[in-house]
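Sending over a structure as structure tokens; questions will come in a sec.
With one protein chain held back, the other chains of the complex are shown just where they sit.
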Amino acid sequence: MELLLSGLVTGLFLGGLYALSAFGLSLVYGVMGLVNLAHGDFMILAAFLSFSLTGVLHLDPLVSLVLVSPCMFVLGYAIQGTLINRLLSKRSLEAGIVTTLGLSLILQTVLQDVYTSQVRTFTPGYAARGTTFFGITVPNSYLLCFGVALAVAAGTHMLVRRTSFGRQARAAAEDPVTARLMGIRVERTYNLTFGLGAALSAVAGVLIGVAFSFTPFTGTTFLLKGFAVVVLGGLGSIVGTLVAGLALGAVEGLGASIFGGSYRDLVTYAVFLLILLLAPNGLFGGRSQV
Amino acid sequence: MKPLLRVDNVSKRFGGLVAVDSLSLDVEEGEVLGVVGPNGAGKSTLLSLVAGSQRPSTGEIWLDGRRIDGLRAFQVARLGIGRTFQTPRPFHRMTVRDNLRVAAAARATEGRGRRLDVDAILELTGLSHLADRPAGALTLLELKRLELARQLALGPRLLLLDEIGAGLTGSELARLADFLTEIRELGLTLVIIEHVLHFVMDLADRVAVMDMGRVRAVGPPEEIARDPLVIDAYLGERQERNSPENRPRVSVTAPDAGKGEEAGDVLVRATDLWASYGMVRALNGVGLEVRAGQAVAVLGPNGAGKSTLCKALLGLVPLQSGTVEVDGEDITRWPTERRVRESRLVLCPEGRHVFAAQTVLENLKLGRVASRGARDDRLDMVLDLFPELETRTGQLAGTLSGGEQQMLAIARALMSNPRVLIVDELSLGLTPAVGMRIYERLHRMLERGLTLLLVEQYISEVLATASSVYLLERGTVIFGGDPWDIGEEDLANVYLRGQGYSKKGSPRSSVGAPAIEGG
Partner (left out) sequence: MRRARLQAPGLRLAGVIGLGAALLVGLSPAVVTAYELFVVVTLLRYVVLAQAWNLLAGYTGLLSLGNQVFVGVGAYVMSLVLIHWGWPLVAAFLVGGGAAALFGVVTYLPLFRLRGGYFAISTLLVALATSVWMVNWDFVGANSGLNLPPAAIPSLEGQFFYAWLTMLGFLAVQWGLLRTRLGLFFQAVRDDEEAAQTVGTNPLTVKVAAVGVSAFASGLAGGLLAMELISIQPGSAFSINVMLDMLVMVTIGGMGTLMGPAIGAVLLIVMEQELQQYETVSLLLKAVLLIAAVQVAPQGLMGVLSTTRSAATRWRKVRVSETASPRR
């Protein structure tokens, strides 16, 4: 029983990471209807960039985000602007998905070539220890994931709800034609959104390195977890995504306690499939057409 | 005799909106039934309910004694109900023959419809010479014939036709009517949904008039055409016609606007616009002018091209030829956003299109994205103009009433201090009282020098506002000039009988309208 509870609680905190994996994905899918299959690889790319930076400059990985995140933003902005916008205007969403698949492959290949398949991890001092309360020990890195997720959720929520950009993005998501009639530059909004998604994925990527480890191929797993969270939490709701991430983490932790650690991912997939089948529009509703 | 199709007390609700309201209707075997009514009457919803692509919220639908309302669309099709789409939906990568073969292959299971083989149908519909062409290469009329042919190959007993006349002109329409008569002789029962009465007049045995989700009247076409209720629904409330001296004056800053004198410089000039939506031809050489400080109206029945014209001015519809100029600058190639931001040409689209998921205040803030400069006083001005919105700034736009949404849409458009405001069918779905209230606010803006282009269906709404009017019919301008110069009989011709404007000679016009097309 204690074991189960421990798994549940630990998983809950870890869920922050899953939520972080989902914010960028959710934004991009919500605004443009695009499933970014390279999202996980963006995360890992950021993790490797951070890895190199911390190696050279001896920075804390989180601090390195100050540099890495804007770089990812620029990369995302450029990709959307040069490759994806013209596909969206042709209504060719499948082509967009295939393009992101190609990008995913490029990223994985290049990263493997440059960094090899060696498993990497960040080991800042604080991450190695755990904190105990009520008899349950939670790794500090998980607590960090939780905390960062809350902060990022708050920030993104503010951005989407209170700024002009947020209003424009929501308008473009709801009705791109009318958005143009307001003078909104829809393509530029898409660029900014994709860039933001990449920047957010950087945060998730670095935390993956802190809490776990990564190789050039870790991206796919987190893509799927991120997407599971998006479907669970519904689109357009940052809060929903946060809650769904935490929930997924908790369920996964519980499952791992029961079935064993190697089945952790499988639990996620099973839950995900179940949700897709029972509620194709997500638990909180969302885009019903792509 | 038992009817072939029985719609029994059927309702369909979409959230809070009632599209079809306790509707009952019978269709007799072998008859041609026309279903007409204004935009938003629920005709298309009724069709999808019968065809099985939607489920009724309440009520039952029976086909020849068999209940069909719970069935899926393909099951309904196999039972013998065929339907066409408003815009043809061919299997565009397959050949014409293969399009028919799909239908012929699927019909095998049930239904007792009349069967013809594929080649015979190709012959009948005049598509034999196109049999091996990919369907995507056909013209609009050919596609409509293909759509019909495909349904015939299914072997149905009942055929539902959704605005099959849409986008066709005079002679094409006549050919289609002839063809439908031939089909009817095959023993099919037809239900024809149309906006415009005249097309179904000759074809239908009975006509049902729908409005606000209900059937208002059913009967033989001649009776229906004379029914004052019906005429009212179509032409709108008729104002007492006064002589020009007695007409209500709208005071505008420019003197004698629309009386033929200079009402300010030409702000918007559209010249010779030709446009199509895919296969549907929407604008045939349309031209218009709007002068500073003027209120210009564009009228015409459904499908005349009024909305297309608005969209063309804003660059939402590609033009095959023609130019659009604002303040002397050619903006024909500009993207929509640029037209809004730089030319300050703002459209309040048909159907309002407020951002339902955002609040009133957020919608208004979105309206000023296009403008630079002073922000807050614009907001104050707009809320002052529409106090109904002031109390609702935090409310989600999707929860507002129709009238409030229209006000919000106009307020939003005004936020950017537009040079020219275009409002497309603001009275759509609103009660006359609410419509008038909104017009009153527009008048106030006109007094402050706003330039306005109004699109409306019914002339009564614009008589008090517009100093100049264009009458569109099937994508062509058939009158341009003083609104009081249009005859009532001529309007009835255009709206009810589709016979075109018959007045001889060119009208006295201050805006250089193109020559009139005779009836």
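Each chain carries a letter (A and B) given by its place in the written order, and its residues are counted from 1.
Note that contacts are C-beta pairs under 8 Å (C-beta built on N, C-alpha and C of every residue); 3 or more make two chains touch, one makes a residue touch a chain.
These numbers were taken from a predicted model, which means no experiment stands behind them.
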| task | Among B:Trp62, B:Phe91 or B:Trp484, single out the residue that touches the unshown chain. | result | B:Phe91
| Candidate in contact with the missing chain, chosen from B:Glu172, B:Asp227 or B:Glu342 | B:Glu172
| query | Which residue among B:Arg133, B:Arg184 or B:Arg419 touches the omitted chain? | reply | B:Arg133
| note | Where chain B meets the chain that is not shown, the residues are 51, 53, 72-74, 77-78, 82-83, 85, 89-95, 98, 101-103, 105-107, 109, 132-137, 139-140, 150-151, 153-154, 169, 171-172, 274, 276, 278-279, 281, 284-285, 318, 320-321, 514
| note | Had the left-out chain been drawn, it would touch chain A at residues 29, 33-35, 37, 83, 86-87, 92-95, 97-99, 101-103, 105-106, 109-110, 112-113, 220-221, 224, 227, 231, 262-263, 265-266, 269-270, 272-273, 276-277, 280, 288-290
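Everything below uses one rule, namely that only the chains that are shown with their structure count from here on.
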| said: Using the touch definition from the top, list the residues of chain B that touch chain A in their complex. | reply: 314, 316, 335-337, 340-341, 346-347, 349, 353, 355-358, 362, 365-367, 369-370, 412, 416
| said: Quick check on the complex: what are the chain A residues that touch chain B? | reply: 164, 167-168, 170-171, 174-175, 177-186, 236
